[in-house]
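Quick notes on the structure that follows.
A single protein chain has been removed from this complex, and every other one stays in its place.
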Amino acid sequence: MDASSISPFALLAALFILVLAAFVGYEVVSKVPTMLHTPLMSGANAVHGVIVVGAMLVAAGAVSEGPLRIILALIGVTLGTVNVVGGFVVTDRMLEMFRKRPGDR
Amino acid sequence: MDASSISPFALLAALFILVLAAFVGYEVVSKVPTMLHTPLMSGANAVHGVIVVGAMLVAAGAVSEGPLRIILALIGVTLGTVNVVGGFVVTDRMLEMFRKRPGDR
Amino acid sequence: MPELTALQILTFLVWLVASVGFILALKFLASPKTARTGNLLGAAGMALVIAWTLLTTEGMLDSWWILLIAGGVGTVIGVIGARNVPMTAMPQMVAIFNGAGGGAAAVVALAEFLRDTSHQASGELLSLPFIIATLLGAVIGSVSLTGSIVAWGKLQGVIAARPVKLPAQQIITSVLFLALIAIGVYVAAFANSVPLFLLYCVLALVLGVVLVMPIGGADMPVVISLLNSYTGIAVAATGFVLNNYALLIAGTLVGASGAILTQLMTKAMNRSLFNVLFAGFGTGGEATTHGAGGEEQLKEISADDAAVLMAYGKKVIIVPGYGMAVAQAQGPVRELMDLLLAKGVDVEFAIHPVAGRMPGHMNVLLAEANVPYDRLKEMDEINAEFADADVALVIGANDVINPLAREEGSPISGMPILNVDQAQRVIVLKRGRGTGFAGIPNPLFSNEKTSMLFGDAKPSVAALVSGVKNA
Partner (left out) sequence: MPELTALQILTFLVWLVASVGFILALKFLASPKTARTGNLLGAAGMALVIAWTLLTTEGMLDSWWILLIAGGVGTVIGVIGARNVPMTAMPQMVAIFNGAGGGAAAVVALAEFLRDTSHQASGELLSLPFIIATLLGAVIGSVSLTGSIVAWGKLQGVIAARPVKLPAQQIITSVLFLALIAIGVYVAAFANSVPLFLLYCVLALVLGVVLVMPIGGADMPVVISLLNSYTGIAVAATGFVLNNYALLIAGTLVGASGAILTQLMTKAMNRSLFNVLFAGFGTGGEATTHGAGGEEQLKEISADDAAVLMAYGKKVIIVPGYGMAVAQAQGPVRELMDLLLAKGVDVEFAIHPVAGRMPGHMNVLLAEANVPYDRLKEMDEINAEFADADVALVIGANDVINPLAREEGSPISGMPILNVDQAQRVIVLKRGRGTGFAGIPNPLFSNEKTSMLFGDAKPSVAALVSGVKNA
């Protein structure tokens, strides 16, 4: 799909998806207890690491499009990877600590 | 939009919307307290009364399409209207009773 | 997909606004304070999308008389029904409205099928996703229509409330299912045949009856909630067919919410949905109300003595049940509360999640009678307080206070109950030795703490009221 030629219908569909996803995000997060707010912060952080997919799309074909694009691809993919990998690993590390069942020693 | 020629993209967009709306419905309803479950049942009932819009689309142009379609339109719009009007009125009637502030007499 | 006109773009935006209204209608039900506003927002969204469709659809106004007649009749039926139904008949009313929605969805699916096959070159097939959604809308809508009608009939007493098993129930159901699947596959994949589609709808209508008949009248609220979810799915399917996102979102919302509500209801009764649908458990109030109950001596108490006990107590917990709904005793109950409060007695209501015959039944009735809702306590909250109560006044409740639930082997085993037996004294108002919905005896009634005040709950409570006045 060439992005700059998005059809109005695709735009509208994206708008519906946006509104519904915002509701889902709001509802889901408002059920998270305070004690999990820090993992929530880092978990949500990991989720937006999906931007690495966008950066990969910049990388695709970059070799034939000159050095500027290659540099952008390098920066974008590096940053995106830091976000996604670091985010999930750190969240998992935090949550592992919560795994103990109540009453365990 | 002619329905029978839905594009694959429209189908896929509808699928995303369906999944997200199901999450929203699930999350939103699981927060409703037991004491409001009966109004919830009738309120949700009212919401699916939007089918009357579908029935109206059957009615549109029905006059030129023969008696069968007219009969279907009559039945569909009547049933849909009963659903939507009855649903909202009865829910409102129930909820009005809950309106009293705590401590009121 | 061709470029969209400005009108079409606006239509999408109208759908979006309406959908947000529908979501808020459900979301605001999270609190009694916002619930009514939410319902109005939902209605506003509905009005918007209806008005927009009316004014912008090509050919719509040519059919003005269809809309006028059908819309007029529908509105009159809806308003009169909704305004006049007594609170006790609410489940039936919801069933009817729900059935209407299911029927409308089936009609729309049928009409779409007819319209599209009429434009079709012979031998050509409608696209698969389209025809599948059409078939789904038709079958689920039809089942919902007749199923709801049967549910209504059972609750209204038009049809026998007890479970009515057909001679070869299982075989008939299986054959219907298989036939529907076979015809569906054939219509979708081999020939878009109109007669077969009609047969398909008729079989679905029959299926609705066959599925609901064997279920007991008292289980109807669960069935209605499930059928509500079905209608939602049917509406979502037609929304898919019409590529109309307002229908798609509204239907999906209701489909999901009906499903989880059904699940919450069966869970509160400690039964599975399968058990409700296929075990023929609920036998409906009146049918078995009298007769069971055994021969134990039950201690009776006069209304005046009971009134004195309460008037000079510090704390009274009232436990309403289905009998209060039957007797329509909520008005006098509220009077009783007011009098006791005026005498300085602390009065609270213990609301079991499945007291009555529909979820929140007691809340609705007591709200109708103007009992402030902060006096209504849910089970988990109030159970610790019975030990402090001088009197637990049971008004037509039975199963929800039956200590047999704490033991193995009874149909209600495992259902959490109200700890009425921890109060100093228990006073039970009921008509006689009738059992509750589950049809089992209740040892609480022969407990030495318990005294019975026999008679219809309404006059009994009225007698308590005048007793307290004189005390």
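Here are a few things to note about the model shown:
In this document, chain identifiers A, B and C correspond to the written order of the chains, with residue numbering beginning at 1 in each.
What we mean here is this: contacts are C-beta pairs under 8 Å (C-beta built on N, C-alpha and C of every residue); 3 or more make two chains touch, one makes a residue touch a chain.
Since the structure is predicted, the reported quantities are computational estimates derived from the model, not experimental observations.
Under the touch definition stated at the start, the shown chains contacted by the missing one in the entire complex are A, B.
Panel shows subunit B; residues 7-9, 12, 15-16, 19-20, 23, 27 of it touch the chain omitted from the view. Counting over the whole complex, subunit A has residues 1, 3-7, 9-11, 14, 17-18, 21-26, 28-65, 68-70, 72-105 touching the chain that is not drawn.
The rule we apply is simple: only the chains that are shown with their structure count from here on.
Measuring from the averaged C-alpha position of subunit A to that of subunit C gives a distance of 41 Å.
Chain centres here are Cα averages; for subunit B and subunit C they lie 17 Å apart. Subunit A and subunit B have Cα centroids separated by 34 Å. Multi-chain contact residues of subunit C, defined as those touching 2 or more other chains: 1, 19, 23, 27, 245, 249. For subunit A, the set of residues touching two or more other chains reads 9, 16, 20, 23, 27.
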